[in-house]
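Only one protein chain is missing from this complex, and each of the others stays in its spot.
Here is chain A:
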Amino acid sequence: MTELSAHLPQFQHGQLTENFPDNHLSNTNDNSERRRHDNSERRRNDNPESETNGQPQNNIQQVVEQDEEEDEELTLKYGAKHVIMLFVPVTLCMVVVVATIKSVSFYTRKDGQLIYTPFTEETETVGQRALNSILNAAIMISVIIVMTILLVVLYKYRCYKVIHGWLIISSLLLLFFFSFIYLGEVFKTYNVAMDYITVALMIWNFGVVGMICIHWKGPLRLQQAYLIMISALMALVFIKYLPEWTAWLILAVISVYDLVAVLCPKGPLRMLVETAQERNETLFPALIYSSTMIWLVNMAEEDPEAQRKTSKNSTYDKQAPTNQTQNEDAEADDGGFSQEWQQQRDNRIGPIESTPESRAAVQALPSNSQTSEDPEERGVKLGLGDFIFYSVLVGKASATASGDWNTTLACFVAILIGLCLTLLLLAIFKKALPALPISITFGLVFYFATDNLVQPFMDQLAFHQFYI
């Protein structure tokens, strides 16, 4: 699920908060599933409709309306930039997965299956195999649905602690346990001698820095790198433990589910999105990949004058900066921007207040009052589950295709084009969209077509050294 996030500030109960879109993925339990929950809201000119106090809004509204037209243009112009910003991490994730699959044989060895897919595919007849894989896929999907509903229920009843605990445990598992196994297998492949103490030190450092970067503050690039790494690890686990037909079926079914869950009015993800919108807060900050990290919260003072605006730089996670020095830590995409902000803030307003409301709205993007800097700060967010399933598709293609690199490349191009189309639709519709269906459909079509049709053709041509 992706969304383009950019929005205008709104006043709420005398405090200016930002609404933001986010996509994210939540980890449901230790061994694998990531559910994606989208929350995308593009409130650009929502001031009239929103439940805000009318008084301080008028000035903002004028600014807002003027910005709206520029917005359209800027969206499309910078849309291309964001597409590229998403291409790079998706490509990196896929490259890591394919490189690992090609070199480390552990991930292509059949070492059993997960408990979620109890039926084996080593059966006597084709019909039996098909039946088993359908049952496996059905079980997996029902696990996913149950987990999603559980998450929605937990969120609705405000059991935030449970959700955070769950997320922390699963990222702990990924960062420590799975990367330990991965490192071990890589060492085995290249026959590198290594002692336990060094490994323990490396894994400890890797894991702790990862936890900090993902759940708290950290440099943007490092956080993005960690998110890519854990997506790749997760995808590798899936590739290893899901038998063939099951994997393809699961990919197909999950993209249908994604479509249904995000777009249908009664879908669990849509309900999650709406609940989050009502409460004006972000969902699960640790499970979305975002391309920029200027998180700014505009907070008005208690003084209802429209001119006064405070701005605060805050970082990715729920940290409320309480003093000026902390603001300097914030990551800015555009280096000069934070200086400017701070000066403006110093010039314009008095004490900065940090309140629970501002903390709740911490994952906001900059307000459009700074229109000149706006375009660079709008980021796009993509849920980690999307990364994972794209990589699973490409990884499976490289692991099991007879056409080898041709198939892998074809799937790769197909997925990227699907992502492009999804982002285009996002720019047109401006609400949360599932990122999986289009890309996975293209990917699957190209995989099966290339493997069965193109491969023999290219093979014959290459054999005779003919070029087309």
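Assume a residue touches a chain if its C-beta (ideal position, glycine included) is under 8 Å from a C-beta of that chain, and two chains touch if they have at least 3 such contacts; residues count from 1.
Just so it is clear, contacts and distances are computed from a predicted model.
Its UniProt record calls the unshown chain "Gamma-secretase subunit APH-1", which is the correct pick from "COP9 signalosome complex subunit 6", "Gamma-secretase subunit APH-1", "aldehyde dehydrogenase (NAD(+))" or "Dynein axonemal intermediate chain 4".
One of A:117, A:391 or A:406 touches the chain omitted from the figure, and that residue is A:406.
When the omitted chain is restored, the residue from A:105, A:189 or A:460 that touches it is A:460. Within chain A, the residues in touch with the undisplayed chain are 72-73, 76-77, 403-406, 409-410, 413-414, 417, 446, 449-450, 452-454, 456-458, 460-462, 464-468.
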